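The complex is shown incomplete by one protein chain, all other protein chains being positioned as in the whole.
Note that the chains are named A, B and C in the order they appear, and that numbering of residues resets to 1 at the start of each chain.
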Amino acid sequence: MKDVEMKMKERAKQLLESGEVARVVGWKKGDFCYDPSPATFETVEELDNFVYDYFCGANLSKYLIQISKKEGKTAVFLKPCDTYSFNQLVKEHRINRENVYVIAVECMAKFDIEKIKEKGVSQITGVEVKDKDVKVSSLYGETTLYKPEILLTKCETCQKTHQVKDEEIILHERPERDVDRFAEVKKLEAMTEDERFAFWKEQLSKCIRCNACRNVCPACSCVKCVFDNPASGVAAKANDSEFEEKLFHVIRAFHVAGRCTDCGECSRVCPQHIPLHLLNRKFIKDIDGLYGEFQAGEEAEGKTPLTSYTEGDAEPNDVLNGEAK
Amino acid sequence: MLKIAKNKLNDLYAKINETMGLFIPIKKAGEVNYHVWGEGKEVSIETLKTVKSPKNMFFPQTENMMKFKTEGKNLEIIDLRDEKRPFVLFGVRACDYKAIEVLDKVFLADPVDSFYQSRRAATTIVTLACSRPEEGCFCKAFGIDATAPQGDVTTWLDEEYLYWQANTEKGETLTKLVQELLEEGGETEVAAQKEATAVIIDKLPFSNLNLDKFKPENLNELFDSPKWEEMSEACLGCGTCTFVCPTCQCFDIRDFKTNEGVVRYRCWDSCMYSDFTLMAHGNSRTTQMQRFRQRFMHKLVYYPSQNDGLYSCVGCGRCVNKCPQHLNIVKVVKELGGKEND
Amino acid sequence: MIEETLIPKIGVVTDIRRDTPDVKTFRVVGTDGKKLFQHMPGQCAMVSIPGVGECMFSITSSPTNEEYMEFSIKKCGCVTEVIHALEVGAQITVRGPYGKNFPVEEDFKGKDLLFIAGGIGLAPLRSVINYVRHYRQNYGKVVIVYGARSKDDLVDIDEIQNEWVNEPNMEVYLTIDRPQEGWDGHVGFVPAYVKELGLDPNMTAVLCGPPIMIKFTLAGLLELGFDKSRVYTTLELRMKCGVGKCGRCNVGDKFVCKDGPVFRMTELDELPDEY
Partner (left out) sequence: MQEVTTEKKEFTPNIVAFCCNWCSYAGADLAGSSRLTYPANVKIIRVPCSCRVNPMFVLKAFQQGADGVILCGCHPGDCHYVTGNYYTRRRMALLFSFLNYMGIEKERTRVEWVSAAEGARFSAVMNDFVKTVTELGENKRLTDLRVKEGE
């Protein structure tokens, strides 16, 4: 990954120096090896802090809503999954595409620091990856972890490829993967209503209404969210009622249905690790099954399943009773 | 000093629970937070940082305050405050305990907040010393000794025993209640643990953060710093940092219409939210940079200026771990705190 | 159980007066017919309609009025809209008093006073002006400059024209933004009028009105030679608790609800520019 980072930095430097772009959006180093933050780089000097590694899981596309309105062109590094969000935002006229220069960068799946820490490793100073082995060095020595166990949830089932690129930096081939991203959804579907209710009740009772899932979501790009609007009548900040939790998460998931690219940021940022992606994936799975396979973000134009219809669509009652074709 | 074998802890909890409520770190759906104890629940006092801090023991995330009933033109106000049942808050770390002091200065200042005060008065706090601090911890920078927290009772935990030392009258009363389960001893073990932990704490990367710059006289200089723009650019404007923070205390007061009148409740609010300062005729903080700046200025400058230099950050490091984009108070301190922090 | 400031008292609206197209003044007493609580000029109270919301309003009536309190309220948001729809006899909730008052018993005593208000900005000043009128012997000359968009937007015009102008050693100057039929008084913005009047810079000044008016009037006053330490104004920010705990009216190390709303201009200079 070091070689990719070098190449990216080099390219960013060229672009800034030549004046082709006014700024580059990427990630900057944090205090540890695992806490980079999204950042804008406007000068070559600032690039000293540029980083690209196994912890750059953050999706940069949403930042472009604001940044692409700025004067001059912006170069952005997008991982495969980020490009879907980018496309979707272009489709919704939220990103000014002409102002953005997309550099597609390879992604070998990103790590979840909390999963690493859960394995009992702390004071981590660096990671080194060899196939499926991840050598984690810390102040207390070295530990080897199994890669699939420490991936961000969103990376576990990712089979995405770049949908947008003005150029690409891909130095390594990504290993083929065949994982069913709906496996968990199917597991829940196979449960009884009571079991499902109990599952979500327990999960959602952890919600602290911090809105991180909403604010990070590239599909949640409303200028004023209904939950922030005092006039909407639903802007309650109370978290103690089961209903409030469900209301927020049902409405949020529904509002992004057909537009959610399954980028998985919601689950990544949840401080209580609520598997929020399982809400969105249910919609994706239903849409795929009822209205034909659809991947939001594959196209930068056209209609979404919820803004179109066919005369022969399944009847809601049949869907509920499992009788839809 | 007293002690109890680790495998007898459940008896201790059960004993406390006979006469008082017990609020303790419990694992639920994979996450450890403070919950009311009950038989069969998965207690996890070893967990260094609960996701939410124990502040919701005194300042619940949502709390009903009063109820309004209308009959014709007549309005009736029903006070929903009740006598608080005695509670034991168990396993509080040094940073979180210090945070309670920070909250006290707000809620117990005149006029006293009776919702907070009644819970505070009914609670006996049992603290737990840290023995395995992690790299995100920086309580030492705020002069907190994680190896010997205060509280009504201080405890230490090692592989075999929980060591117990009462510090206050409330602590003595609690000790008497569970006396039959405790035995004498532990001084040497505790001394050894304190020493060993102190060595680790000294080595933590943020232990020597320099806060000298954050003084009331630098208020305007810090406020006007051009660095806020860059520091806040990745901020999502979510409330994660404020909700996991043990000292954040901003709240909202709202009304909820029930079939039986209107309930007025208060709930946590976040200065990071765009509607926090929204008024009918405008908003005093319109950008995320301003909101971001408010949070850190409040913790490092405004609050100390109002409270004899006491910072409204205790170095628990929850924001370091939980910020979705890895922005946190340490980065702010390093950026603005001068070259001592390089 | 100790008294809790967040739990309000019930107030009964006994009179409603329409001042301007969007300002009404509400007279409020307790359910026992008596005044709800004592206050000092410039202090505020939280008024609420349960189920709608709670807002901070300055108490417009003078503390010397022992019978009732008055609130002049401009219709500008969801709570004030409902308040405006109230009828006499309606019950609301009130809690307070909150905040620091004008230093009427300290710095103002024995001084010549200048009050400058714009629009609904007269509301907090009315309380202090009437207080000064009540204890007239304690204060020097009083000059009032009051402006509004139009003559219909002048709040409390009856009281001004029937009482204030007749008060000895008290000058009242009214102005409206644009010429209007039936108005033979001054036309022009407050800041310009203040400069025109060539006021004595040794007076202690109190400003209240929209931020833009305050900004330009203050500049005008400084030009005339006024000293910032003798110029007062009031701030307004979003409030929920009223007692410096909920955190939202925080500016620098001050809470507007607790350390304000009355501020000396020199105090404001020390605060970060975020109000």
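Note that a residue touches a chain if its C-beta (ideal position, glycine included) is under 8 Å from a C-beta of that chain, and two chains touch if they have at least 3 such contacts.
All values reported here derive from a predicted model rather than from experimental measurement.
Looking at the complete complex, one finds that the omitted chain is in touch with A, B. Although one chain is not drawn, the whole complex shows that of A:Ala253, A:Val269 or A:Ala296 it is A:Ala253 that touches it. The chain omitted from view is touched by exactly one of A:Ile67, A:Cys260 or A:Ile287, namely A:Ile287.
From the options A:Lys135, A:Arg177 or A:Lys201, the residue with contact to the unseen chain in the full assembly is A:Lys201. Interface residues of chain A with the unshown chain, by the touch rule above, are 188-189, 193-201, 226, 234, 241-244, 246-247, 250-251, 253-254, 257, 279, 282-283, 286-287, 290-291, 305-307, 309-311, 313-317, 319-321, 324.
Within chain B, the residues in touch with the undisplayed chain are 256-261, 263.
As a working rule, only the chains that are shown with their structure count from here on.
Chain B and chain C have CA centres that are 39 Å apart. Averaging C-alpha coordinates per chain places the centre of chain A 30 Å away from that of chain B.
Within chain C, residues 78 each touch two or more of the remaining chains.
Each of residues 252, 269, 278 in chain B touches at least two other chains.
For chain B in complex with chain C, the touching residues are 65-66, 68, 70, 73-77, 79, 81, 106-107, 109, 111-115, 117-118, 216, 219-220, 223-224, 249-253, 255, 257, 261-262, 264, 266, 269, 271, 276-281, 284-285, 290, 294, 297-298, 301-303, 305-306.
Taken in their complex, chain B has these residues touching chain A: 28-31, 33, 51-52, 60-62, 132, 134-135, 203, 205-206, 230, 233-234, 236-240, 242-244, 252, 254, 256, 265, 267-270, 273-275, 278, 320-322, 324-327, 330-331, 334.
Those residues of chain A that touch chain B in the complex are listed here as 30-32, 35-40, 58, 63, 114, 117, 122-124, 139, 202-203, 205-206, 208-212, 214-216, 228-230, 235-241, 265, 268-269, 271-274.
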